[in-house]
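The complex appears here without one of its protein chains, the remainder shown in place.
Chains here go by letter, A and B, matching the order in which they are written, and residues are numbered from 1 within each.
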Amino acid sequence: MTDMSFQVPYVRDQEAPRLPPPEGMVGIAHWLREGYFRSVGSGLVTLVLGALAVWIAWRVIDFAVLRAVWTGGSRDACLPAAGTAAGACWPFVADRFGQWLYGFYPIGERWRVNLCFLAGLMLIVPMLTPSFPWKMQNALLLLVVFPLFTLVMLTGGNFHLSIADYATTIGFLLFLTCLVPVWLLGLAQGLLRNKIGAWLAGVAFVLWLAWIFAGPEPVAIGGMAVPLLPVSILALLAVSAFLAVRLAIKGAGRPGIVVAANWGAVCLAALAILVFLDADFGLVTVETAQWGGLTLTLVVSVTGIIASLPLGILLALGRRSTMPVIRIVSICFIEVVRGLPLISVLFMASVMLPLFLPPGVNFDKLLRALIGVALFSSAYMAEVVRGGLQAIPKGQYEGAMSLGLSHWQTMIKIILPQALKIAIPNIVGNFISLFKDTTLVLVVGLFDLLGMAQTGLRDASWATPTTAPTGYLVLALIYWAFCFSMSRYATFTERRLNSARAR
Amino acid sequence: MKRLLVGAILSLGAIAILTAAEASAGTLDNVKKKGFVQCGVSQGTTGFSLPDAQNNWTGLDVDFCRAVASAIFGDPTKVKFSPLSAQDRFTALQSGEIDILSRTTTWTMSRDTSMGFLFAGTTFYDGQGFMVRKALGVDSALKLDGAAICVAPGTTTELNLNDYFKAHGMTFKGVVIEDQSQLRQAYDEGRCDVLTTDSSILYSERSALKAPGDHIVLPEVISKEPLGPLVRQGDDAWFNVVKWTYFALLDAEELGIKQSNVEDMKKSDNPEIRRVLGVADAGGAAPGFGPGIGLEEDWVAKIVKGVGNYGEIFARNVGSGTPLNIARGVNALWKDGGLQYAPPIR
Partner (left out) sequence: MTKDVTAIQGDKVPMWNDPKARALAIQVAVVAILAVAGLVILRNTISNLSRMGQNFGFAFLTKTSGFDIFQALVPYSSESTYARALAVGLLNTALISSLCVVASTMLGFVVGVMRLSKNRLAARIGGIYVEFFRNVPLLLQIFVWYSLIVLQTLPPPRDAYDFLGLSYLSNRGFMVPRPLFGAGSSSGLIGLLVALAAAVMLRRWARRRLEETGRSFPTVAVSLALLALLPMVGLLLAGLPVRLDFPVKTTFNFSGGLVIAPEFIALFLALSIYHATYIAEAVRAGVSAVSRGQTEAAQALGLSPAQALSNVVVPQALRVIIPPLATIYMGVIKNSSLAVAIGYPDLVAVGGTVMNQTGRAIEIVLIWMLVYLSLSLTTSVFMNWFNARMKLVER
């Protein structure tokens, strides 16, 4: 039994009076001493660097503002009077700015580029804002609908697809439909229970090969030229697909109906895309040779980064695969590409790619460069994704395995969503590099922002000593604004991810 | 099954390639069908092909393409320009990306034969020359021993330069820069004493220097550089259209048919002029030269109405009133002592 009564300790119920900061720790003097003149050495550094900064800032302001020429119609306005040094030649920039943004895109059609840019902005901003909902739908719009829209908008659409193109696509979709039971019931069941369908598909495939090697010879039936082989292939595939769908619905019940319906929707979407590309919207065709400027820079870098994502993911998974051949192939590709300068990859795409194709087949120059850029960037993307994959703890794999998920199910449903989220800052970093590297398409004869500006500098009617400095200054600011804002976004995401993980 | 799938994908690819390789009809028919001429030009050479801020191309090479468009459509605007670098100009023509290459390209044997092209004529007789500062006091290329020379790489220019200096027992320091505007700036800032390239381009480069008056082009021309438009081999109909457009420009100048007087000329009594302009003779029979190459009867009239005759094109783009200020010289008509000579239209 202890003494129950004890003194209640003193508890302050009023805030203690605040003491003033110690002498010498406040005010400008302290701020200066603490931040700028801690020691003699520090003071010297401050003075030297300060003088340098003021000098550079003065030079830039003097050039860009004080001595600048603001109006004029040709080089005469910007030529300095004898004995004086001229400043920036802004009329040159004003004259050429439209071209820097749009290249040789017809002036009357520039609204199309603007529309694509606006659409992209309206999709990307909510995509990058973490608090915005509907990420899945947004991604679908951004990665499927937006590229198609941009393609048709920028080129003018109306691709004149042939009947053969439609037939090929339909045939391929039907062929994939035959695999629906395999997806639902597994390889063995899917094949064993659909013997007739499989056989029909096989026959169709053999006919397909025969058609390729024999050539598409139409046979005259009743006065009409009927391409016998393709028609029979399509017929066989249609029957086979019908059997497959019936089996899927009968054999798997309700999930079968769901899968079949979804697959049907995908097929319809694919056909809709074809029709969309083929449709004539009354837009004037604009060849890719006329694209240029910032538009081209954005087209090349955005296409490069979007195309390199799936490729990069596949390569990263391949690099971590347990199958030696796959692993070696992936590693070789990644390391070889990462060891090469982009210039040589672009040279290869523009000079060697035509040699690799059969005679008579050729790609558009822009497409060749895009292929080069996408392959190049996929190797870097693979490394970024690999970094994300490595950060996923083993427990996640084991958890997925214990749930009985297959390899691909584990990857698609568990691992990749987490890995890609972790990799976002680095993906943005990759995009920044790619955005800067698009300047190199200049060497294969495409006019990106820098290339367009160089063309303007060739114009004798604007040739003055200050034209090039003015142009380069504006270019540097444009590139800087893009890259800096993106890198800020990457830092922001990184911080957010870190704090989320720390929780 | 997996292998089947792989096979399917492979064969799909093969089909895609097969359909892409469909045989093309004649270029003239294609051009008529698509409604414009696709013309390969340079990425920017004053006087030959240069875009202004409104994407309007001007220059001699550009006007030639407009002449072809006028001949076919009667409208000089029915042409689209593809700016090409020296490296990919031939690939572009070979692959069918463009219909004509009109890009200050030198007519050489290998290009005209083994590379699979045909030159339609020489729209500009050129040769490699040298530009120096007046202040150096050099008046002949033979006094350039030891000079630093700015030259573009990988072109015939560089090889000609080596040959010329070796032949005269001189040495030079080459400054080799690919990009034309960088090359000009390097010369302008005094990185080298001499700039060498085709004389026509030398003049255009001079006009873009800080003080064009301080530089002179030396009299020596060390090579033959006939520049002209070219097309793919194996399409004679198209080749004829391009070739005879060139001749028509010359014949029009020779006969005094100008953009301003082409309508009046149609009433001329001169049978040659009537023939050229496709005006029916007294008996009402049309001359039939236009239809002979797949064009309209009045194709020459359309060309001249669209872009003028050769002399007008020359004067407008590179002649004395322009920054280039090139004299007609060898590019004058044959009867004025030049080399421009066209077979008659008859």
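Note that in this section a residue touches a chain if its C-beta (ideal position, glycine included) is under 8 Å from a C-beta of that chain, and two chains touch if they have at least 3 such contacts.
Computed from a predicted structure; not experimentally measured.
Colleague: Which of A:Pro341, A:Gly399 or A:Pro417 touches the chain that is not shown?
Modeller: If we include the chain that is not displayed, A:Pro341 is the one touching it.
Colleague: With respect to the chain omitted from the figure, which of A:Gly35, A:Pro255 or A:Pro417 is a touching residue?
Modeller: A:Gly35
Colleague: Return the single residue from A:Cys267, A:Ile334 or A:Leu442 that touches the missing chain.
Modeller: Counting the whole complex, the residue in contact with the absent chain is A:Leu442.
Colleague: Even though one chain is hidden, which residues of chain A still touch it in the full complex?
Modeller: Against the missing chain, chain A presents residues 35-36, 38, 42, 45-46, 49-50, 52-53, 186-189, 192-193, 251, 322-326, 329, 336, 338-344, 347-348, 351-352, 354-359, 432, 436-437, 439-440, 442-443, 450, 465, 468-469, 472, 475-476, 479-480, 483-484, 487.
Colleague: Determine and list the chain B residues touching the chain excluded from the picture.
Modeller: Given the touch definition above, chain B has residues 2-3, 6, 10, 87, 114-115, 136, 146-148, 153-155, 158-159, 162, 166, 172-179, 182, 185-186, 189-191, 193 touching the missing chain.
Just so it is clear, only the chains that are shown with their structure count from here on.
Colleague: Report the inter-centroid distance (CA atoms only) between chain A and chain B in whole Å.
Modeller: Here the centre of chain B sits 39 Å away from the centre of chain A.
Colleague: Note which residues of chain A are touching chain B in the complex, please.
Modeller: 95-96, 98-99, 104-107, 162, 164-165, 168, 172, 175, 179, 182, 187, 191, 198, 201-202, 205, 208-209, 212, 287, 289-290, 350-351, 354, 357-358, 360-362, 364-365, 443-445, 447, 454-455, 457-461, 463-465, 468
Colleague: In the complex of these two chains, what residues of chain B are touching chain A?
Modeller: 1, 4-5, 7-8, 11-12, 14-21, 38, 43-46, 50-55, 80-85, 87-88, 91-92, 95-97, 178-181, 184-185, 204, 207-210, 323
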